[in-house]
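One protein chain is absent from this view; the other protein chains keep their places.
A and B are the chain letters, set down in written order, and residue numbers restart from 1 in every chain.
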Amino acid sequence: MKIVLRNIHKQGYKGDIESYLKEQGYTALKKALTLSPSQIIEEVKKARLLGRGGAGFPCGVKWEFVYREKEFPKYVVCNADEGEPGTFKDRLILENDPHLLIEAMIICGFAIGAEEGFIYLRGEYFKAYQILERALEEARSKGFLGEHILNSNFSFHIRLYRGAGAYICGEETALLDSLEGKKGQSRVKPPFPTFVGFKNKPTVLNNVETFANITQILLNGGEWFAQIGSSHSPGTKLYCLSGDVKKPGVYELPTNISLNQLIEEFGGGVEGELKAVLPGGVSSSLLTPDKLDVIMDYFHLQEVGSMLGSGAVIVINKDRCMVDLAKRCAEFFDYESCGKCVPCREGTKRAREILVNITRGKGELKDLELLKELAEVMFDTSRCGLGQSALNPVRSSIEKFSQEFEEHILKKRCPLGICSLC
Amino acid sequence: MKDFVSLTINGQKVKVLKGTTLFEAAKQVNINIPHLCFHEGLSLYGACRICVVEIEGRARLEPSCTTLAEEGMVVRTNTWRVRRARRMIVELLLANHPEDCFTCERNQSCELRELAYDLGVRELRFKKGRKYHYPLDLSSPAVIRDPNKCIQCSRCIRVCLEIQGVGAIDFVNRGGRTQVLTFFNKGLNNVECSNCGQCILACPTGALREKREVDEVWKAISDPKKFTIVQTAPAVRAAIGEEFGLPPGTLVTGKMVSALRRLGFDRVFDTQFSADLTIVEEAHELIERIEGKGILPMITSCSPGWIKYIEHFFPQCLEHLSTCKSPQQMFGALAKTYYAQKIDIPPEDMYVVSIMPCTAKKFEARREEMKASGFRDVDAVLTTREAARMIKEAGIDFVNLEDEDFDEPLGISTGAGVIFGATGGVMEAALRTAYELLTKKELKEIEFKQVRGMQGIKKAEVLINGLKLKVAVAHGLSNARILLEEVKEGRSPYHFIEIMACPGGCLGGGGQPLPTNLKVREARANALYREDRNKGIRKSHQNPALIMLYKEFLGKPLSDKAHHLLHTSYVSRGLGN
Partner (left out) sequence: MHLIQKEEGGLSEEIALFLAKELNLPPVEVYSVASFYSMFTVKQQKAKYIIRVCVSLPCYLKGSDKILEVLHKELGINSGEVSADKKFFIEEVSCLGACGKAPVMLINETLYDNLTPEKVREIISQLKDENSTEEYSQTGL
């Protein structure tokens, strides 16, 4: 069952507009223009498509909020700032089937009443930038973008905007600030971008993969989509396998797959012996092998105390030192914190420091309690998702691998021989 | 029909207008939620996260300064979760903070220290944390920045941008490496900073402070060869009492004079004297311009923060400025010429100190052109806070001092000189004199209430001898910008504009006691207007010492001598330097 990768998996598919048109390209748009905006939004709502960027918010509900707003102009923004370590699925779509995204954005614009759209593309995706520019040009030349699209009253323009190396810009409000030419720092929420978005106007902001599902939903109906995968989070998901796994890569699978199936059946199994898994990138909590039968959807992963996020499944084997990995995760967030709110800015800094000290044999037992409390306060008080989840890997590794930490601290020894404690 | 919202705070029912924040709503049940980045008059920042509260049904704690009250909300401001969060956030801030409270300028007024104490922080668990070692910005003669004490609350940035419309500082870098810096880290003295010191008033810690001149002044006082003179600005007498525990708005003129005398100054004079002088010179200049001999509108020039501002942002409008120096500088020039001659003391042995509510005056005293006497006209400038510290250092029991009078003749002043300290004061003083000069009749209604008050821009029309004199008063530099845009585009309808860099006028200056907020400014203003009413003479040109000065020394207003000593010129600066 391939929805998003339907075209990409076809032999010889080139991603240019000619290839796209051969594969039902822009027929969803043609159909959409014959429907009313509320009809389109109904289908997306019936599909119960949850945002694939990490937050998992119902896409149809989001579009409806913006549709109902009476403030103009409205905007459609695509979050293509894929930055969560372990995530590389949006790149696949952007480089190989850009029109899938473009068509969906046009449909969205029509449904909510927007005339302008932006694709916020991370600065490091040079190849995707060129491909998207070309695809936008192709779409314009065929009349799918611009004034009076396909002889209708609807006009829509898409502009490509480049990011510049800031993970935080993947957070929706930070992205909007960055798009406005400022520093990418989060805004106070509420109000949410659906009401106060780009230039303080109502905005739909969705992930690349979320948009990539829209054309098929429109062509086959929302009910069709809702039958696929798990009942809580219908459809398919692009799972990104990386780390100590034999066949790393992007796998589009129905959302009712178990972690075990994902790793064994599709990932070819673990390289070495399984120790832990980060199911949602470095923003999620660790899962130990006893949780392998968890269903990989938003709901079930939350139930076991973790999260799906963007679907970045990082596999960790028994040769890895959990203290070392916790330190690396803390370093990442310290570097990427935007610095606006105190708990995240100072918390990530101190967490990193404490972990570095532990890996150097200078840790104290009370550091572990301190880190746990810090993680809870950061969750409680950080302004945005980055700070709220930054210490998830650290906290969960202390909880589940406390022995390793204690050995570093009390015996000044790294059981895996990775940290140089002298 | 007003929309109300009912909610519960700490078990008590509260009813507030729709659009009220939880922070405001909590005040109704006598709860002052601890906060740091929230500051009166500035945009909401919501980043310190200290004001967080627990809201039933929400997974996380929410900041009360940005969360609006909603119908049926159940809020708790004092649960263990909230207390734990607040303490940890303060601990995190302290982990970076230098531990030199003992020698810190803000020892007695540091909000971080207060929070740590009030929130029960008795342990610093992030002790092994690395602290900053950033270099200090010592470039400016007025304001010093110490990035090591900065907690990145952004109050200074917001004041500089929103209230003053200058924007000389901003956050640079990202995350834990964020610093507040100037353009390419050139230093405050090398960018558009106006030296107004509003950032010092906004800063909760010792990260921003004025450059100390106390030690130099002590040295001069102790030097038997130096004849030390001190002049005090009007706004000081309405505020220095606050440093000794007196309520804002207590007029302490007599005690201030007494204390300064006890510090060892040879003469205690009053800047209000030269304020009267400024009015006489400026009123004559205005009349000249109205009669067609100069460009209108004319704009006051006694606020050095304002002067630096116009030099950077509106250099093409410099001709509109009055050529009059500020009272501080006029005083200095006269002290080392007129007064030095009068008492037969060589001017090189004279040391003139001014006590100002202002930090920009420190910059003004050092301007190249301020040497009309042949020496530096004003040798040292102390802020109100610095003066108070000297008085404390000397062990003087300020509150119980007997009132004393200023020395003569440079200590004699009128009510018009007093009101200089408030926004609209210069305008009102000038109108009192201009009216009598033009009509040659006595002005019966002395108080021009239309130019008083805390409104950002005040406009008035005064009928003088058939001329409809249109005037405007602005305080706070972003209000100045509005008026200057009109002047720049040639569509300003006014004859005369008064501009003060600081909100409230000088009484809200960067050197004043902390806290300085709207209520405090209003109280100080009322004190000044009270002193004006208590003065026998309330019009500058009727100051007997001034009349004597012209007779004995200057000749007449705008004479050559007056021009040489009391008038000045300006520098075109532009942006980025």
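Going forward, a residue touches a chain if its C-beta (ideal position, glycine included) is under 8 Å from a C-beta of that chain, and two chains touch if they have at least 3 such contacts.
Here the structure is a predicted model, which is why all the values come from computation and not from measurement.
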Check your understanding: Looking at A:9, A:22, A:182 or A:318, which makes contact with the chain not pictured?
Key -> A:182
Exercise for review: Please pick, from A:43, A:97, A:244 or A:380, the residue that touches the omitted chain in the full complex.
Suggested key: A:244
Point to revise | Contact with the hidden chain (one of A:166, A:277, A:294 or A:409) | key: A:166
Review point. Which residue, B:24, B:70 or B:170, contacts the hidden chain when the whole complex is considered?
Key: B:170
Revision key, fill the gap. The one of B:74, B:136, B:467 or B:575 in touch with the missing chain is B:575
Review point. Can you name the residues of chain B that touch the chain not displayed here?
Key: 161, 166-174, 181-184, 191-192, 575-576
Review point. When the complex is taken as a whole, what residues of chain A touch the one chain not shown?
Key: 82-88, 90-91, 122-127, 129-130, 162-167, 181-184, 240-244, 248-250, 278, 282, 312, 314, 316, 320, 325, 328-329, 332, 335-336, 338
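We adopt the following convention: only the chains that are shown with their structure count from here on.
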Check your understanding: Rounded to the nearest whole Å, what is the centre-to-centre distance of chain A and chain B, using the mean of the C-alpha atoms as each centre?
Key -> 50
Point to revise | For the chain A and chain B complex, residues of the former touching the latter | key: 166, 183, 188, 334-343, 345-350, 353-354, 357, 362, 366, 370, 373-374, 376-377, 379-383, 388
**Study point:** Partner chain A, residues of chain B touching it in the complex
**Key:** 44, 46-50, 52, 60-61, 63, 66, 81, 84-85, 88-89, 92-93, 95-96, 125-126, 128-130, 151-152, 171, 173-178
